[in-house]
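Presented below is the structure to which this report refers.
Taken from a larger complex, these chains appear in their original positions, while the remainder are omitted.
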Amino acid sequence: MHQLIRHDPAILELRLDHPPVNALDSATLIWLTEQVRSAPEQGHRAIVLSGQPGMFTAGLDVPHLLQRDREGMRQFFFEFFGTLRALGESAIPVVAAITGHAPAGGTVLAALCDHRVMARGDFKMGFNEHRVGLPVPRPVYVAFENLCGPRLAAEYSMQARILDGGEALAIGLVDEVVEQDQVVAQALAWCRTILAFPSQSVVAETRRYVRARLHAAFREENTDAETFLNEWFSAETQGAMKALIAKLKAKR
Amino acid sequence: MHQLIRHDPAILELRLDHPPVNALDSATLIWLTEQVRSAPEQGHRAIVLSGQPGMFTAGLDVPHLLQRDREGMRQFFFEFFGTLRALGESAIPVVAAITGHAPAGGTVLAALCDHRVMARGDFKMGFNEHRVGLPVPRPVYVAFENLCGPRLAAEYSMQARILDGGEALAIGLVDEVVEQDQVVAQALAWCRTILAFPSQSVVAETRRYVRARLHAAFREENTDAETFLNEWFSAETQGAMKALIAKLKAKR
């Protein structure tokens, strides 16, 4: 099960551990939301969100979700949006320690963090939602724009491009690429620099400017669950997801 | 005369063909506006806007326009803004296949599209309006900012810089540079990737986020024709345009 690791000074590492691919199922999302939301009141001052060696998270647990009915999926989207909002609105900095693959939902979680450190190697990230007919919530798109600029956010999202760490670094989707065994250490180092500054209220003030556009997007969010539900249960998207599952099964 | 070419699957190519330089005269602008506006209802799902080998468009037909009176120019600006708005607000993606030179008005049309493929070679684009004393409509400036970021949009517009494909690619003014005979093919490939995604309503939803800033700029547009008319008929701008024409004539 997922691990909580405490680092000095008051940094909480949330290490995803849900074999085989750290899929974002209900339990994981609920746990993440709760941990991120309660971290400040428990005295934590920064969060590192990490995964397993070679796998940050493969994103939504599509094979499982395909078995859910509309009510079940409504519940799921509620949980998923809750995690996105918890990360996007976190009162303390969150650093993504991208220890491996992070396509689709993995890229989404990372984009909502304050800083991203990725493992060197043949690991994939992606704006690949369009390939299976899934939309991107608007605040997530705003996060992509903040990181990559409007032109590249458009280009990569519209074309649903998948990219490796080198390309992710080149377009600003990640901030650093380091050896896999250094990813968490580097994420901690980023937090420690900030936590060592003399006035944490000044740091928090700057961070409000930094996150202003993202916070506004979460406040204005009008991507209601119905849109996602309609897309999810459309014949096209169901077909695309089933085809993907079949392809992944054939690969094994 | 301009050509309409239909490509699979449901992609409409609008190929400018108005020798010698594809100047944007009234007839061309009216044709472009009509084609872009009516394309979706005629079943087209994407548009490629192309030119002739070596010449996308040289922009406004200044020698002809210098003969128009204020009423004639008011009509012209109405037509020109209409084309800009048709491109900027197009319900389906438009890709600029920049087959050659695209200074001033050519750069403006390209910037309002969804994606830009430029021909390799010594072809010029430019933010050179200031050189002849002409303003840039605000939505076009917003498009420049989306592509290049605020700093470079400012720098290139204020200094009225002219640039070749390599520099255009470096600052994000174009997305790809390919061999001249591959420009249209590459523009079609971009459309085909998008049109092959399973859910076109999801693609349209993402595209609304992508184009949101540009759409807002067109809605807020308060650059009325009067400003443009006053500038056009100012002694300074008339002088600069006449000097340009004289220089171009002397070159031939």
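Order of writing sets the labels: A and B. Residues in every chain begin at 1.
The definition used in the following text is that a residue touches a chain if its C-beta (ideal position, glycine included) is under 8 Å from a C-beta of that chain, and two chains touch if they have at least 3 such contacts.
Since this is a predicted model, take the numbers as computed values, not measurements.
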| item | value |
| --- | --- |
| Overall number of sequence copies in the complex as this file defines it, 2 displayed | 3 |
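Going forward, only the chains that are shown with their structure count from here on.
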| item | value |
| --- | --- |
| Separation of mean Cα positions, chain B and chain A [Å, integer] | 37 |
| In the complex with chain B, residue positions of chain A that touch it | 129-136, 138, 141-142, 149-155, 157-160, 227, 231, 234, 236-237, 239-240 |
| Interface residues, chain B side, partner chain A - complex | 93, 114-115, 145-149, 172, 175, 190, 193-194, 197-203, 205-207, 209-210, 213 |
